[in-house]
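Missing here: one protein chain of the complex. Every other protein chain is in place.
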């Protein structure tokens, strides 16, 4: 059996998305900045895609900027708020210890440029509170950036509450919604979000397309200088096929949020129950306030990579922490922030499901995992039953 | 007849490129940073694509960084050289007046940050000389950036000669090869280029994929912070389908450079002869040292947009200046740099051909254009025969 | 074409009243500071009724410059000059079913050309300016005067 259980890393492009992309490669292939008919047909596609994102986020099309992915959107969001803060002499930023590296590394760059960053601790349940945010806001705070759902442990943050706190304090609020978009309902108005990032390949859209939502009153800082695209705020010929695929995927995902959650939640909970039945195994993050497809556990005495390789041998594609840190040797900063000791954090497993996963796959995973865990524990010098 | 004569703005994705992309949407859709087989299959694709670019540029795969397009590659190249210059107290940059806005606007941003920029004048033939570059280099120069071929008038710059001048002076040399790549042979070693940008959608690859070549000894400055992708120098999940399509397109384009040039040059020259036979019409840029598919003329007494709209009505997709400035009202900065008066620069027409254009299309263009020109001149208050 | 409305394209492709009036009673030429485009408007006025009996234009400009010139001539033809002076660029834009935001300034050119032609007619006939033609105060930031 081949099981893809790494949908938090990336997803398969849906038929709907692919169908939206296909005509843009060889038929409607003009440059949307061109005046002629081929160009204007591409421009219409671009406008339609923008409208789809705006509608599903409860935003205005002029508030939607297309980027090359979630990372660029995160970078541009943070740079935008920092530039505005700089102007008003406000150089303090509040964020959390378990943000994605696209946020954390940008914050480090801003620190080198003179900003001060407060990273909130992560409570044991993996859910940051609005009170923590309120307490951290200072008169010189220019931005609060808290992710919507964590990419490793899947916990969902109280975005609307944090939005209310920020709005009241007059501080810009950014949320990295890369893991949430298409999986949880988002309403930037109701949630009082000022800046939001998302990435299409996390909801069965293509890789290389992101969206930065920015409230109309916020002048974006430019990361990529160039032509007059994206209202002059992001240079570069637009990836029309990608953008069309992204919009189609988002529309489909948003229309099926409830349905997918109803399908996935029991599968997720069955996985959690089965895995935590293995001795010395702990679920990471709150069991209910998490993405419907996210399971993340720590097996004591086990190292993640070996586990993944053995699972892969059995046809199961899973991850330990996030994909983009697999080139690094550090244990997950998310699990460390959650309070897991170094050696336990090393033995984490993330299974992330999508509506494409079948119930039989859950059975199979639960069938093979206990054996692999005891095999590795048996080989481990740090494990004594 | 429908004629697409705006290949400098963007091109149709080739069958080869599309075939390389297709399996990456729904089959080999893993995240190349993932350890499991689906991820590693994507990683193999990524490595193969990188090797293709390296081979065709005479570079090493480790010198190839994938970006979201030519603009991002230009931005990152300039930022890289500026950061290195900053460290050594060198804050002077030499470039030219007719660079693409991705370069010019980044240079403006650098000026605001304290750099000094010398923009070389453009000789009437549209070809900057190595002597101009040598004369402009100062002890505090950290970068020379001269485009390989101009995107509006198609003139080809003496890159190898400029490379030699820069190498001798110990100054980094960047070339924006977005219009040249896939159309002219490139050898970064022989040409002594240190940094080079290209963009896939200009040679029948997909939109949204660029490459930054950087000589091995040059530590890239990061524009998009995030995960460990691209040796930690460019965060964001890689657009595997796009990158595979880009590599396939580049391989194909490089293999057919001579063949395409042999096919296009006579078509181009026939167009030039036909158009310049219209009274008060001048070719922009040298007639020989130009891209094999580029024709750019100024018709006195005519405004570009009306011309394009009327051509479009006849089924001819052309441009006036570059696509990405079509949202702006200024006449082409390239033609102004070339010394064309404001009102003449306004009446420019760029026809850019690819191997997909047929000889009959040239006949048709030459058939309809004179009529449109006299119609518009007849309507013009500034035209008196 | 999504860029322009069908009305704009119609007036661009089949502009009404293109040409010159060699015996015009008033000629106005205006240039657009934003883009450098130029429009010349000719009017023939019935001295009795003050009605614009004929109008022609020449334009060196973009598609919307040509379309707005054309529409403007249609809108003032047969109207008394006093009424023609009420013509606003906004009315021209509306009659054309709108223009893209960055092309709104082109319509100002048409309004300006009409006023310039009428001003010339008043000057030639020593008719004093009314309120509507009082000197431009340079605060509208569109015509470039």
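Of note:
As written, the chains take the letters A, B and C, and residue 1 is the first residue of each chain.
One rule holds in what follows: a contact is a pair of C-beta atoms (placed from the backbone, for glycine too) under 8 Å apart; a residue touches a chain by one contact, two chains touch by 3 or more.
This structure is a prediction, so every number in the text was calculated from the model and none was measured.
Residue-wise, the contact with the chain that is not shown comes from B:43, picked out of B:3, B:20, B:43 or B:57. The chain not shown here is touched by just one of A:258, A:313 or A:356, and that residue is A:313. On the side of chain A, the interface with the absent chain consists of residues 301-306, 309-310, 312-313, 327-331, 342-343, 346, 378-383, using the contact rule stated above.
The rule we apply is simple: only the chains that are shown with their structure count from here on.
Take away chain A in thought and the touching chains that remain still make one piece.
Relative to the centroid of every protein C-alpha atom shown, the closest chain centre, again from C-alpha atoms, is found for B. Mean C-alpha position of chain B lies 40 Å from that of chain C. Each chain gets a centre from the mean of its Cα atoms; for chain A and chain C, those two points are 54 Å apart. Chain centres here are Cα means. That of chain A falls 33 Å from that of chain B. Multi-chain contact residues of chain B, defined as those touching 2 or more other chains: 305, 309, 312, 327-328. In chain C, 1 are the positions where the chain touches two or more neighbouring chains simultaneously.
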